Structure formats: structure tokens, C-alpha cells
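Here the complex is missing a single protein chain, while all its other protein chains stay put.
After this line comes chain A, so read on.
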């Protein structure tokens, strides 16, 4: 598996996600600078890591979404290549139009840094095939702008097409939109593109891959990607 991790000025989780990919796939990803105009030949997976690209100036992810490398990412996605955006990476994917909607300030204005409970809504995607359908997993969140918002028609379409892949849930496993930690519409934590090849999510699966650190719920996401690419 050949993966590329994009590095923008202000990205700060690129090392963690590169380590997770290396652990799970056995191959070190290429680190690709935002000002580059091409991905390494044969790239299977592009990762947009978390952080504060361009200091979150203007809007989170707004400037990174217009960086030179994003044209290559767009072309990669159009070919059906896999793209994973985590946290700030999700914000960048929304700003670039690769995923619909937008992530706005958390409803209660606080930066939230803690573990979140998530439901894996489906397991027939390249990102979730190693999870059970409906599995409840724990990934950490660390964001100030993770409140997913889209117009009613977009939300309806996302739900009808089964494109909500991760949803915040309460300890009993049910969603509660009135109590959701950051105010996200329909308790949305992560969505996929129409062709299921672009995933954006606010929580950090790369934090939970090593038993030395604690839970390893995030590992199966990276194993899913490796498995999907082996099969292809």
C-alpha cells in the first residue's frame, strides 16, 4: 500500500497518522508538502492530517483547501483513489468541496478534548470493513470547530444514501442530537463521498492504535484500508 500524508503549514498530527499507517501496513507513507503539485506515482491513499493549517485563518481549512497539492488530491479522488481527512483534514475536505457541508464552531463554544463514543453505521466501505456493522467505538476528539452543518436537502441526501459513516452516540449507544458534544447536525462525526472513497471525520482514529497508549479502537480503520487495497 502506498500512502501519502499531506503536510500543510500548521498541520500537527501528520506524525501520528504516519506512525499508525506504518504500524498497520508495514510501509512508511510519503510526506507530501502542500506546495507540491503532484502525489508520488502509484499513491493509493491520501491522508489529510489534523492540526491548524494556516493557523485556521479566515475559516478552518479554507486556505489549505486552495493549496497547490489539492488539485492532485481532487484528481486522485475523481479516479476513485482513497482519501482520508481527519479533524482539520475533514474541514479541508469540506472547504474544498470534496465533501458536502461545513464544520462550524462547537455549539457550546468550548474546545473539546476528550474521548468520544461513536457508532460505525456501516461496514461495507473501504474504511470500515474490519468493524462490525453498528459497532460502538471510542476515538478521541480534539476540536473547537467540529459542529457539522449542512442545509436540510444535503442532510437528507446524506442520510438517504447512507453516507454518514460515524455518529456520536450516548453511553447507551443511542444518538441524542440535543446532547451531542459539539452540536453536530444528526450527531454526524464522519461522512463519505458518493463513491465511498473519500472519508472525513472529526475524531482521531490514529490516537488509538497502540496498546502501550491505551485503547486500540482506531486500528481497524487503518486495517480496513490496507485490506481494501489488497483486495483491489
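As a working rule, contacts are C-beta pairs under 8 Å (C-beta built on N, C-alpha and C of every residue); 3 or more make two chains touch, one makes a residue touch a chain; residues count from 1.
Here, contacts and distances are computed from a predicted model.
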item	value
Options "Branched-chain amino acid ABC transporter permease", "Phosphoribosylformylglycinamidine synthase subunit PurS", "Lipoprotein" or "Cell wall polymerase": UniProt name of the undisplayed chain	"Phosphoribosylformylglycinamidine synthase subunit PurS"
Selected from A:104, A:142 or A:229 as touching the chain missing from the view	A:104
Selected from A:95, A:121 or A:206 as touching the chain missing from the view	A:95
Of A:58, A:132 or A:170, the one touching the omitted chain in the full complex	A:58
Where the missing chain touches chain A, by residue	58-59, 62-63, 66, 95, 100-102, 104-109, 149-151, 183
